[in-house]
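In this view, the complex is presented without one of its protein chains, the others remaining in place.
Chain nomenclature is as follows: A and B, assigned in order of appearance, with residue numbering initiated at 1 for each chain independently.
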Amino acid sequence: MNKYVVARGIKKGAQYFIAALLAAVTFFPLIVTFISSLKTNDEILLGMFSMPKVWNFSNYPDAVRIANALKSIANSLFVAIATLVVTVIIAMPAAYTIARKSYGYLKAVYILFMAGVMVPVHCTLVSVTKISSSLGTKNSFAFLILIYTAFNLSQAIFLFTGYIASLDRGLDEAAKIDGCGDLHLLVRILMPICKPIIATEAILVFIYGYSELIFSLILITDSSKYTISRAMLNFTANYTTDYGPQFAFVIMSMIPMLIIYLVLHEKVEAGILAGAVKG
Amino acid sequence: MKKKLLAAMMSLAMAASMGTVCCAEENVDYDIENHEFKDVTITVHTRWDAADISGPLYQNMVDTFMEKYPGITVECINIPTEAEWENSEAVLMADKKSMPNIIVEYGGSRVLDFVEQNLIVDMTPYYEQYPDWPERFNSLGESLTNFTAYGYEGIYGVPYTAYQVMLFYNEDILNENGIDPASLESWDDLMAACETLKNNGVQPFEMGEKDVYRFGHLHTALNYKTFGCDMAEKLGTREVAYDGEEQKQIYNLIKDAVDKGYLGTNLLGLDDGQERSTFGTGGSAFLFMGTWYCAEDHTGQELFENEKIHALRFPYVNEEFKYHDMGGGNEAYYAVNTGDPEEVAASVLFLKHMTSEEMSNMFAEGYPAPMSVNVTTEGGNYLSKEAAEIIAETQEVRGDIENYDIASHMMTTVRQSLQSLAMGASADEVGENIIGLIKDYE
Partner (left out) sequence: MFFKSRRYRKSFLKSLLFVLPGVAITVAFVIYPVINTFWLSLHNWKGVGGAPVIWVGIENYVKTLTSPKFWNSMLNAFYFMVGGFVILMPLAFGMALLVTSKIRGTKFFKASYLMPVMLGTTAVGLMWSFMLNANFGVFAQFLNAIGKPEWIMNWLATPTVNIWCVVLVNEWMYAGYNMLIFAAGIVAIPDEVHDAALLDGCTGLRKIIHITVPLCKNMFMVFSVLCITGCLKAFDIVWSMTGGGPMDTSATPAVLLYTQGFQFKLMGRSGAISMILLILGLVLSILLNNVIFKQDDM
């Protein structure tokens, strides 16, 4: 009995040790970035890990000025959240249908989405720009969100389909017997169960929308509509290399993401507990 | 100027002979200043950088233009970083509908691709309309707008800033090591100075070849200093081969300096920004760079503020070509033939505004770089004045040597191959690599 307790203690200890070690590895670069964000150019070039002589917080206001940081963060947030919502709304019904129905054409649809996951972004650039200029959608967030959705949809459907397929069909049958329609079944029963996978995909879609560069570079040219990655180019221009504000901007742009994740995280945990039915 | 006049006359003759075939040209109103514009929007695709000291100056040009001509709206697409700017331009220029009205480019084969498709507006008739206008340009930027070597008569675009690559040195470091900057005339002098510095534990250069253009510029400059500026045309028409003895000699000059550690300690790990920062804080004795370095924002840099940084002419390899240098027009603005005559007229008008006396003086005062446009200003810092004196003595200049080539991929091809010198490749290998790539892309 005693032995068992000791063994469990060691196991627990090892778990904590590994968990903490991994956390340290993920945090380390962030700490270095934060320290760098308080330095001058010369101090950074002298060595990244040394502490700054003077804690130079002025890099933050500089970042706000150079990159119009607050505006670009707000733009990115808007685009990312909109993309996320549209993607989930379109992907869920499609994934449900592919996973649960057995019409012949669905196999082809599934392969179409599989192919969609595979397409390298850059080979579509010229065509997408052509479509955009034909539709006259320069500087339109709506079009940008549509494009972002298109490039996330395939992966979302792929993930959701995999997840729904792994769920027990007994649930659907029970709901059907209760007289639930497809839509009801999807929204009321499957969505809550799928919360973990929706949240997983949501995070990736959000990050994509928040930090995408190539399409926003081509489709958005009005500087008041710049997203974060686009605004960041102002720091890395060849003729002005100012590293401090650049790192400050990285730290600043991370904060909203972190907050959103933490809020979302709570919801996800709650969803899993309330979902009651597991499998 | 003579050459230009000739070109203008020739294109006039051509236009006259083609007049019967092409009728659309006849109705074009070249008197753009008196043309009435209503709700015309033009897009300018640039590398203007809002965070740089030149940013507000460019913005000022746009603002004053829109004030003066309320019927025209100028929209700017400003992408300061090279890769993204190049990407954006390539994508937009791929389709007629998405093309911007004005693009900034560096002349040469990249623009040639557009000229070939008749996408760049020939300025000749506008210069005839306003004879004073072409007089505003000096000869520095001519290479950017002249494509006669490729069989295209006419003048394409207006050149703007100019440059020359030079040697900048840190006065304190040279003094401490007993090197007289005035004695650094030839490449051998420079190499000897590097040896002294290296032996004393001082790093001569700290080049940032992570940005591939660094060795590219060195290769170009050494070519002109060894064989004269004619080499550009000889190499461009492939009369001289990239794997021939002459070029191998140049590769070996670079390789030698690399192998001895003169050019840098972390060649592929640093970019050009870090290169300049290192020099600016006393981390290296020399900096090999274009004159844009003078115009940069140097606030807070002690060495600069104490005037310890000075400019020198790039040393010659062959004394005969002491005054042949890499330089010339830095960038030019090209009006794009989008097919809409109103937009084209408004774009040309904008170019006229940019290069007007008032605007170019305003620009040169705030951003003390050499100009392809004549300016009358006393502005500038001590370093830009030193550079200007050196430029004044220069007899012949050419730009990036790869830009005189017939193939538009040569810039990337040559630069990438030169980069291998930093990875231990031999001169033979560099030559073979370039020739191999040329074959591959034929």
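In this text, a contact is a pair of C-beta atoms (placed from the backbone, for glycine too) under 8 Å apart; a residue touches a chain by one contact, two chains touch by 3 or more.
Please read these numbers as outputs of a predicted model, since none were measured by experiment.
Among the residues A:A94, A:A175 or A:I189, only A:A94 touches the chain that is left out of the figure.
Touch with the chain omitted from the figure is made, among B:V74, B:A332, B:I391 or B:A422, by B:A422.
The chain that is not drawn here is touched, among residues B:V62, B:I77 or B:V91, by B:V91.
Subunit B residues in contact with the hidden partner, per the touch definition given at the top, are 83, 86-87, 90-91, 93-96, 99, 113-114, 116-119, 210, 212, 265-270, 274, 408-409, 412-413, 416-417, 419-420, 422-423, 440-441.
Listed by residue number, the positions of subunit A touching the unshown chain are 11-12, 15-16, 18-19, 22-23, 25-27, 29-30, 32-33, 36, 44-50, 90-91, 93-94, 96-99, 101, 103, 106, 109, 111-124, 126-128, 131, 146-147, 149-151, 153-155, 157-159, 162-163, 165-167, 169, 182, 196-197, 199-200, 203-204, 207, 210-211, 213, 228-229, 232, 236, 243, 246-247, 250, 253-254, 257-258, 261-262, 265, 269, 272, 278-279.
The criterion applied here is as follows: only the chains that are shown with their structure count from here on.
Of all residues in subunit A, only 40-42, 45, 66, 125-126, 129-130, 132-134, 213-214, 217-218, 221-223, 233-242 touch subunit B in the complex they form. On subunit B, the positions that touch subunit A within their shared complex are 43, 47, 49-52, 54, 75-82, 84, 87-88, 91-92, 94-95, 97-98, 211, 271-274, 276-278, 281, 283, 292, 296-297, 300.
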